[in-house]
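Excluded from the complex is one protein chain; the other protein chains are retained at their positions.
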Amino acid sequence: MLPTLSTKVLLGLLEKALAIRRFEEMLVKLAGKIDVGHFHVYVGQEITGVAALDLLETGDLCFTTHRNHGHLLARGADPALMLAEILGKSTGYCGGRGGTLHLASAQLGFPATSAAVGGCTPLATGAAFGMDRLGSDRVSVCLFGDGALEEGSYHESINIAALEKLPLIFLCENNSLEALGQKAGEYPSSTLAVVRLTDLVAPFGVPAITIDGCDGKAVRDGMTEAIDRARSGEGPTFIEARTVRWPGNRPLWPALVTGETNLSMAWDETVIPEEFREWHTTQDGVLRFVREMIDEGHATPETVIALDELVQDQMRTAENFALESPYPEPETALDLVFAKSGSVP
Amino acid sequence: MLPTLSTKVLLGLLEKALAIRRFEEMLVKLAGKIDVGHFHVYVGQEITGVAALDLLETGDLCFTTHRNHGHLLARGADPALMLAEILGKSTGYCGGRGGTLHLASAQLGFPATSAAVGGCTPLATGAAFGMDRLGSDRVSVCLFGDGALEEGSYHESINIAALEKLPLIFLCENNSLEALGQKAGEYPSSTLAVVRLTDLVAPFGVPAITIDGCDGKAVRDGMTEAIDRARSGEGPTFIEARTVRWPGNRPLWPALVTGETNLSMAWDETVIPEEFREWHTTQDGVLRFVREMIDEGHATPETVIALDELVQDQMRTAENFALESPYPEPETALDLVFAKSGSVP
Amino acid sequence: MREILYAEALVEGLRELLEADERVHLMGQYFLGLTSHRELMADVRDSFPGRVYYPPIAELGYVGAAIGAAIAGLRPIVDIATASFIFQAFPQIVNEAANIHYMTGGQTKVPMIFHFNHGIRGGGAAQHSHSPQAMLWNTPGLEIMAPSSPYDVKGLLKTAAESDNPTAFVDHTRLFDVIGPVPEDDYMIPFGQADIKRGGKDITLLASSFMVQLALSAAETLAEQGIDAEVVDPRTLVPLDEDTILESVAKTHYLVIVDECHRRCGVGAEFAALVVEKAFSDLRAPIVRVSTEDVPVPFSQTLERYIEPTEDKVVQAVLRVLS
Partner (left out) sequence: MREILYAEALVEGLRELLEADERVHLMGQYFLGLTSHRELMADVRDSFPGRVYYPPIAELGYVGAAIGAAIAGLRPIVDIATASFIFQAFPQIVNEAANIHYMTGGQTKVPMIFHFNHGIRGGGAAQHSHSPQAMLWNTPGLEIMAPSSPYDVKGLLKTAAESDNPTAFVDHTRLFDVIGPVPEDDYMIPFGQADIKRGGKDITLLASSFMVQLALSAAETLAEQGIDAEVVDPRTLVPLDEDTILESVAKTHYLVIVDECHRRCGVGAEFAALVVEKAFSDLRAPIVRVSTEDVPVPFSQTLERYIEPTEDKVVQAVLRVLS
């Protein structure tokens, strides 16, 4: 369902969801032309990121993973600076030092992005610890995949968060629903022995819910409650947002196996290609959002197409900007190991 | 309650429990006279170790911790070789290389003892993995304190054990029941946000029980079931054995605050000193075992005293042996870094 | 002799070990990383059902489990994939595996191999480009092999598998495409025997793992300039063949070290310290290290290139030392 919001706000969310989709498509296409290296895309999870992070305020901090593109865009990142970073250009968010694995924008509330699975959990917990001790009412959001639950760092982090009632939201994006175990009604990810991820959380006394990550309203409601709880000092919340992995993410290197998204699939089922019919009809959050917008009178196919063109334009601009940007000067590689401060001459 | 066993077998168990108690008392006394360094004693937990490990067979492996003395003695370790090791003598089980923290006897089924909290969990899990893959019907026992549940290694290990249905028993000795946590300024204590330790285990689908660690029958029954399950390929079991920390273990360095155990406290309440009345009456497993043996006609105060004297004699012999044993030759410090094998000339 | 790829030699070694001994099991499967050769591993998996374990994303747990399994009699070869993930397993590798034989007074053996792909692979950025071999060398109780050729990888792997000690298999994805002679017949390379990869008389280039390839191309370039460089590859760091290194320096009198670790306390530091301690009087000039600059590894290719050892940097270092 759609979140209960004005048309204008909903269109804003849709624009961000489209921006993510088109950004990732642009990137996958680009990777077919030039060597972009290994990267991970957020296709299929857009509604989770957009609906959840829209609720954050300035100063709230997010700690994300290797699959971070959508998260930054959801908080308003400039696709040009993002792509520039992914291409290792000096104009990128991190001056080309981080790349796709470590996209960070302190200003947007992404102070440090870890590509070590389970790396972000202690960091996010610590940020919440800091906010708590500093008496701030900001919250910390830990964004991670189901795989991170297999790392011991999760276990240690949730214990600390629970004991200290930290202002923290664990937003676990479980994109492994098509995994073998899950299909057999057993394990939700390939290598975790628990039947429901939230069962792992319950013992710590941390409220935990499972939601459909493509359901804008469910995501927004769950996140609203979690943020309220965090801001009012009641401690952490765990949200499992379930999505089904985009077929283009199943190979080791992302591939546009479903082609570039044809938005008319949202209102015209006949254009959906047979091969990925199920995914597009039930699991493609962006199409579903569009469909719901149209059904509830917030948009028409025409307004959606117009919005999409705007977004695609933006992506073309971003691509040109990034491609034309220079690489950093080699010698600057030696800079920025340390923040300049009292102790370093 | 007492396990349902013949008098002879029960007397065997009692002898081992007494051996542990007297060994630790001897050690604490010795530490008052010579510098023994830091060590951890098993007083108060004897019945858990003795009743649980008695069920193991040759080839079953145990992985224990800094609090290992009782475990080795429960599987028949020679107190003389134990004390020699604790004193760093060449005659000790590890030739003086391990000391109290790393008492190991491969022959007795203690191949490697880790003093890193949470160190033994992956090792024990791996031993079970090895047994499973080698098609052996041996089991692996992971002996650890409640504190080890705070380490991520526990989380990673139980997941592996559950997924692979390994022949493994997690025997968690929770001796922190009275602890107010480190907030009270005490050293080791449980800092875990879960109310019942077994709640942590349930999500993995691993059977988990909580038992009174001073109840010989409960320990034996729980362990019997766990071993059966392991040997028949049904996977791991988690047992929480609860004991109340011996008052002598509350200071940082163990101290004989309750004096040397006067076994007549088992049959004559009046000799129990007021200060530690509660602990001795309800939480001292050894006294309770003696009381039950007498109540059920397996022993008389006289036979118990006689047994105890035998044990105390053994400890005196052990002490003499250990004190008189030589320190290792200094130059031998360079040996045994590597097992001699093909690759090392 | 037939010539095959490094990746093929590695996989052939694994296969033969799996065939020869039922106790050999693989734990983890990214031996060939994300490279195009990874299909070779898929074949191994299919050929040995039940002998290749797919662990959770839990390096501490499953590497620790490999150690425990080795104690129980298995001969696990555990793969950590990218070397940077080894830090998760450090408590088990550094504080358990390395210590167990010693601290049990020799009672217990830990016959296992842990494999990882170290170093700069191109665009790995700060969190996927570590060279942890110096840290492991600072941890007594581990054997360390660091092959640089198809012949060496297979021969050293065979020896490692016979060892009763925990052995680090320091590997590098940039070696996978190196081609070279590998006998069809079974063979082993003893640990602790350095290999002179190229004889020379003017200067010694001391390098291990992928850096040997770099040193070899630098030597070719130098040859064109009339400088005859000897390339010494210790092949194993533990045990280390000090003699071959010292003899080479005694002959050439000059030493440049090529090492992909960060400079401070890297493998190159130990090489330099060793030589200045044991062959001081043979030296006629400072020992220069070509190492990765002491900065986290940056993502961007221009930056990465600037901080990593390159053939050109080796050539320049040699010219500086000889001038």
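Residue numbering begins at 1 within each chain, and the chains themselves are lettered A, B and C in the order written.
Keep this in mind: contacts are C-beta pairs under 8 Å (C-beta built on N, C-alpha and C of every residue); 3 or more make two chains touch, one makes a residue touch a chain.
The structure displayed is predicted, hence computed values, not measured ones.
Across the whole complex, the hidden chain's contacts among the shown chains comprise A, B, C. Touching the chain that is not shown, out of C:Leu32, C:Ala98, C:Ile113 or C:Met145: C:Ala98 (per the contact rule at the top).
Summary of contacts with the chain left out: across C:His115, C:His172, C:Arg235 or C:Arg289, the touching residue is C:Arg289.
Of B:Ala51, B:Leu192 or B:Val244, it is B:Leu192 that touches the chain left out of the display. Within the full complex, the residue among A:Lys16, A:Arg67 or A:Arg97 touching the omitted chain is A:Arg97.
For subunit C, the list of residues touching the undisplayed chain reads 84, 87-88, 90-91, 94-95, 98-99, 102-103, 125-127, 130, 134-135, 137-141, 237-238, 261-262, 264-273, 275-278, 280-281, 283, 285-289, 293-296, 298-299.
In the full complex, subunit A touches the hidden chain at residues 61, 63, 92-98, 102, 104-107, 111-112, 114, 116, 118-119, 121-131, 133-134, 136, 138, 140, 152-153, 155-157, 159-160, 163-164, 335-345. Looking at subunit B, the residues touching the absent chain are 37-38, 88-90, 94-99, 101-102, 114-119, 147-148, 150-152, 181-183, 185, 191-192, 252, 327-334, 337.
Keep in mind that, in the parts below, only the chains that are shown with their structure count from here on.
Mean C-alpha positions place subunit A and subunit C at a centre distance of 37 Å.
Here the CA centre of subunit A is 48 Å from the CA centre of subunit B. For the pair subunit B and subunit C, the distance between mean C-alpha positions equals 41 Å. Counting partner chains per residue, subunit B shows two or more touched chains at residues 152-153, 155-156, 159, 163. Residue positions 55-56, 58, 60-61 of subunit C are each in touch with at least two other chains.
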